[in-house]
Structures are given as C-alpha cells and as structure tokens.
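Excluded from the complex is one protein chain; the other protein chains are retained at their positions.
Which chain is which? They are A and B, in the order written, and residues in each are numbered from 1.
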Amino acid sequence: MSSLSTNEIPASRWSRIWNSKMGHSFRGNPVAVVSLAIFLVIAFGAIFAPLIAPFDPYDPGQIDIMNSEYPPIWIEGADPQFLFGTDDQGRDLWSTILYGTRLSLMIGLCAVALQAVLGISIGLLAGYIGGRLDSLLMRLADIQLSFSTLMVAIIFLAVTQAMFGSETFNQYAIYFLIAVIGVAEWPQYARTVRATVLAEKKKEYVDSARVLGFGPMRIMVRHILPNSLSPIFVISTVQVANAIISEASLSFLGLGMPPSQPSLGSLISSGFDYIFSGSWWITAIPGVVLVVLVLVINLLGDWMRDVLNPKLYKG
Amino acid sequence: MTDIIAPDSRPLLELKQLEKRFVLDKGFLETLKLRRGRIVRERRAVHAVNDVSLSVARGEALCVVGESGCGKSTVARLVAGLLTPSGGEILYDGARTDNRSRAGMMPLRKKMQMIFQNPYASLNPRMTIRQALEEPMHYHNPAMSRAEVRDKVAEVMRTVGVDPSWSMRYPHEFSGGQRQRIAIARALTVDPEFIIADEPISALDVSIQAQVLNLMLEAKEQRGLTYLFITHDLSVVEHFGTRVAVLYLGTLCELADTRTLFENPKHPYTRALLSAVPQLSDDHPKHIRLKGEIPTPINLPQGCPFYSRCTYANDRCRVERPLPVQKPDGSAVACHAVEEDRLDG
C-alpha cells in the first residue's frame, strides 16, 4: 500500500508551490517579484558578508584612521579601494554596511522569533482555554500595548546600560536588543492568534478532535495552529520590518549596537555628526539600504496579506 | 419519566431530565436592565434543552427530529460530551458520563463517536487523509505498530468506499460526499459501538445522500452499531430510524416507534410536521397550517412550549406544561389535548 501511495505524490514540493494559488499570484505581481528579488540580494549579501566584504570592519588591524572620510568612488577624491568610501574611523563603508545589514537582519529575525514564540503561545492559550485566563492575558496585552515599544526599550536599555556599564553592555548589546524588542511586541501576535483561534475553535474539526478524546495541547498545536498560520505569516513580515526599524532607532539613539560593531542604525547615527561637514555618504548610504530593506519586506507583506486575506485584528 | 421503556432492559444510552441553558448575560453589568424606569437584575438564558428524558437501546437507531432551534444538535453535543448539561443526567451503559473529567471520558471516547453535518469543516484542512485517519488510531492504541495502523486505515478506507491510494491527498481535493465518507471512516477507526450523527447528510446532494445513508446502514449491520441520528429530514427518519423523538423548543413532544409515528402521529406538532413534507405524489394534500412561527427559546413560557402555534390549545395548555404520557401503542406524547382526547381522529 505504501509504495502505491508514495507514487501518488504528484511532482516535487517546489513545483506544487510554484503551481499553487500563491505561486500564480506571485508570478502575476511584478511588485512582489521585484521585492523578493531585492530582499534575496540583500539577504544574500548579509549572510555571506564575510566572503563578499573586502575588509573586516571588526578587525582593528585592517582599519587605518588615515583612510577616514573618503567619498564613494564616483565622487572626486575617492580611493578606488573603497567602493562606497569610508566612515569617520576609516572603515570601508561597503564592508561595514554588509556586516551592519547582517546584524540588523539577525536582530530583526531573532526578535520576531521571540515575539512569535511568546505571542503564539499566549494567543493559543487565551483563545482556546478562554474564560478568566483569556481576560487576564488580554488585559496584560492591553497594558503592554499602552506603553510605546520605543519607550519601554529606551527605559530598559538605559537602565541596563547604567547597571552593567558600557563595556559589558556593548558586549551583550545584541541579546539585550533582541530581548527588549521581542518582549515589547508580543501582543500583536497574541491578539491575531487569539482571534483566529476563536474562529477556528468553532469549526467542526476541532469538535471532532475533542470527541476523539485528544488533549488540549494536541488540539492546539496539531489542529488549530496549522490552520492559523496565514495571519501569522502576514504579521511576521510586518513585524520583521518593524523590528529592524526599532533596532535602528535604538541604535541611532545610542542605546543599541556599539560603534565597534555597527548595525545599520548605529552607522547612520555615527555618520550623522558628519552630515554637515560634507561626508553625507556615511549616513545616506546605510539609510538607503535600511529604507529599501524595510520597504521590500513591507511590500512582500502587503502582497501576502492580499493573497491569504486573513482577517487581521489590529490595535 | 421512567415510564418510557426502551425495548431492551438496559439501555445503552439514557438521558434523564436533561437540561441545557446557555446564559446570554455573562458579566454583572450585562445582567442589569431598565424595566419601567427601574433597574432590575435579570439574567437571560437560552433554554436549548428542557427536561428531555429518553433512552437508546443497543442496536437501534434513534432519530431526533425537529426544526432549527429545537435543541436537537445541543442534545447530540451534550451526549458527545462537547457541552456540559445544566441539569439532569446522561448515562452510558448504566454509568454517568456528564460529570466526568477528560481523563474519565477517555475509555468512552473509543466507544462513542460523532459524525458532523458539514464535511467541509469536520476534517482538518491541513492534514492529509492518512494523517487524519491514523491520528486517532495511534492515539488510542499506542501499542500498535506503524504497519498495523496503516493496514487498518487502508481497510477502513475500503469499507467506506474511498480508494486507499488517495490517502496522501488533502480534504479539499475531495467532493462533499467523499469527505463525509472519510469523516465516517475516521469515526470508525477507533471501533466505536455508538455513533452520534448530527445531520450527516443534509449538506449533501440527493444522489450522494443515498450513498452516505447506505454506508451508515451497512456499518450498522456489519458492526452492530447503535445510532443517535439527528436530522430535520423526515423522509430520512422514516427510512433510517427504529424510533423517533420529536423535539420542539428543546422539549420532547413525542417519542414512538418509527412505524407508529408515521402511521399514527398524535402530537399536533408531529402532525403538522409530517403534513408539511413535500410529497412526490400527484394529489396536493393541504398541509396543516401552523399559526405564527417558532418563538425564541429565551425565557420560555411556563405552559406548553407549542401553545402559541397550536390550534387545540386551551387555558390548561397555557399554564401547565404537559409531561410525556405512555400510550397503549408504546409511544409517549406530551400533550394535554391528546391526554384529554380532545383531538379529532
């Protein structure tokens, strides 16, 4: 029997996705195609930064302060070694942007993963079990939402910076950032998941699972969760973009990544001092990369929302 | 209500004065209402099932019929343990089931299964047919090997007429009739003895209804199943049921053998219901016209629930709720007019 049924699987998983409704709509939507292409290029550059970048911006041995503030090569007075010029410390801007994008993306993705784990578990519990637990968890979410993410992050990061001292803080900055962005935004997930769970819970397949005697954990994870994935996908893209912006803002304010390991935000911030002294590129180029990155993620999210058309419950 | 005697001495399922209310005003503030300029505390509730007592004997198919809002689906869900009753008792094989925990219900889950109305919603859309069928078997028989489970699933699929080689497909790739077959197969994987079927064919086309009904009859004969069959379709009842319970506004009107009920309906509501079914025959019999429409089951009147629409109603019906009374032909009827012999014919 098994051999018969394995033969039944039509074509590969990839061709199934390619021919699915999503695949069709993707191919018919040039904005989505271009966005995905740009995103993949940026992600590729970020992932393989150590292989692509001509310099290692973290290695003080490769930095020469004498090289500082070279303009990009298309401007007069440039050093052909440095494609996008150099920053105030003499680091190659191209390499630094690659490494910075890598950091920004990593912080964004990890923070969203943390949000998702927290938010999905809380949303599932609140939606499925309901009653007092639901009220309690949702009031917590309301309280969390009534603080602005940035405000919470600034307070938290400023306090930790003061407590541990700059040195230790800089060493663990990436973890602090992930934690604070992750914790601050879980209610977005929790609310969306709870809303879909409430809708799914009424469907007969959940009753059928209960009549079969399955436990609540199994029903939540194996039955309801897979059917709540579409809205989770959609908010995930938006949340990744938001997390990258939050990280950049915090770094810009000096509460994020230290100048020795610059993310896109800290690069923009460090170049900001020189923007009026003529070295605009230190701020402008990472700024463009940040805007493009966030924009394509948001465009992909828009497209996905149109295709999956889940009921998004916001606010 | 012990006078409603099932053919078998010990019924498989027994409902004793079963009641279910759904409270509408949950929070404290919702219970406050303005009545004639004064604030009163009032808690509205939907009386979905009121004082229903009946029993199902081993091997029979008890049909519960009624119109929308009569509480027939609520009865099914109460029996299946999906809802907890507000009052009364449910006994399965002589033991109470309504007050058990989930763990306490576990042994029953293998004996009692449910088939739902909408085959488009009762299968998890993200699970292949094989996953859907193997899951309950793994869960209830952890000792079974993968190969055994697979063979058993293939066997069950064949008995319901679904090609086992389709088991890697997802529910959306099947038609409504095939999905309902798969849903039946899923219920049969745990080898139940009792099946609650909540409108299992009303979402299907005529020619497919016959297929699914035949399948359920076959399963009954081969496995000795007992059914609690919920439906609004009286022609299906006549064909499938051994006994029939007619519900109106959550209250039992008439309980009788199928033959007796169709040949000699007694309760005025049963008569109206039977006369309203469109027939294929040439003559155009006038159906019994009922006054008005079904009232809402919120805050029921104290008298007979059918009072507002009944042509035989009198003052006694308005104030006193009739109780089911045993008739010589074995049926039980809850109607003052029948009791007093006020009905003609």
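The working rule: contacts are C-beta pairs under 8 Å (C-beta built on N, C-alpha and C of every residue); 3 or more make two chains touch, one makes a residue touch a chain.
Just so it is clear, contacts and distances are computed from a predicted model.
*Asks:* Given the options "N-methylglutamate synthase subunit B", "Cytochrome c family protein", "ABC transporter ATP-binding protein" or "Multicomponent Na+:H+ antiporter subunit G", which would UniProt use as the protein name of the unshown chain?
*Replies:* Record says "ABC transporter ATP-binding protein".
*Asks:* If you put the missing chain back into the full complex, which of the shown chains would it touch?
*Replies:* If we consider the entire complex, the absent chain touches B.
*Asks:* Just name the one of B:R44, B:K152 or B:H232 that touches the chain not displayed here.
*Replies:* If we include the chain that is not displayed, B:H232 is the one touching it.
*Asks:* Give the residue, chosen from B:L32, B:A95, B:A147 or B:V277, that touches the chain omitted from the document.
*Replies:* Per the contact definition at the top, the residue touching the missing chain is B:V277.
*Asks:* Given the contact definition stated above, which residue among B:G88, B:P164, B:G177 or B:P305 touches the chain not shown here?
*Replies:* B:G177
*Asks:* Touching the absent chain in the whole complex: find that residue among B:V46, B:L290 or B:C304.
*Replies:* Touches the omitted chain: B:L290.
*Asks:* Which residue numbers on chain B touch the omitted chain?
*Replies:* Here the touching residues of chain B are 67-68, 175, 177-178, 205-211, 213-214, 217-218, 232, 234-236, 238-240, 258-259, 272-273, 275-282, 284, 287, 289-290, 293-294.
Following the convention adopted for this analysis, only the chains that are shown with their structure count from here on.
*Asks:* How many angstrom lie between the centres of chain A and chain B, each centre taken as the mean Cα position?
*Replies:* Taking the mean C-alpha position of each chain, the two centres sit 50 Å apart.
*Asks:* Spell out the part of chain A that touches chain B in their complex, as residue ranges.
*Replies:* Against chain B, chain A makes touches at 1-2, 4-6, 8-9, 203-205, 207-215, 218, 222-223, 226-227.
*Asks:* For a test of understanding, state which residues of chain B touch chain A in their complex under the given definition.
*Replies:* Within the complex, chain B contacts chain A at residues 77, 80-82, 102, 105-106, 109-110, 112-114, 116-118, 121-127, 130, 135-136, 139-140, 150-151, 154, 164-169, 183, 186, 190.
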